[in-house]
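Only one protein chain is missing from this complex, and each of the others stays in its spot.
The block that comes next holds chain A.
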């Protein structure tokens, strides 16, 4: 058996480069927030690049979810899910702009 196949770990293998896009955050964040944060725009605290949360580079073959800036590669968000607690670090994001209903 080769290293790291799904049969070994139950963890899906992600695309080349080891990351997938920010849409992978939708489920874990939906457990916490009423709005879909993957539809939001985020500004990177490291390089100030602004872009959709859905375009972040998400590494999930790890003890937690790690979302990195698509521009500078620095960590913007970390999410660790324990059975009874979720730890969410968004210190790599300065501003989130979140679309909401106009009425």
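Annotations for the structure displayed:
We adopt the following convention: a residue touches a chain if its C-beta (ideal position, glycine included) is under 8 Å from a C-beta of that chain, and two chains touch if they have at least 3 such contacts; residues count from 1.
Everything that follows uses one rule, which is that contacts and distances are computed from a predicted model.
According to UniProt, the chain absent from the figure is "Sulfite oxidase-like oxidoreductase", selected among "Oligopeptide transport system permease protein", "Phenylalanine--tRNA ligase beta subunit", "Cytochrome c" or "Sulfite oxidase-like oxidoreductase". For the chain missing from the display, the contacting residue among A:24, A:66 or A:93 is A:66, taking the whole complex into account.
Listed here are the chain A residues that touch the chain not shown: 1-5, 7-11, 17-19, 59, 61-64, 66, 68, 73-75, 78, 80, 82, 85, 87, 89.
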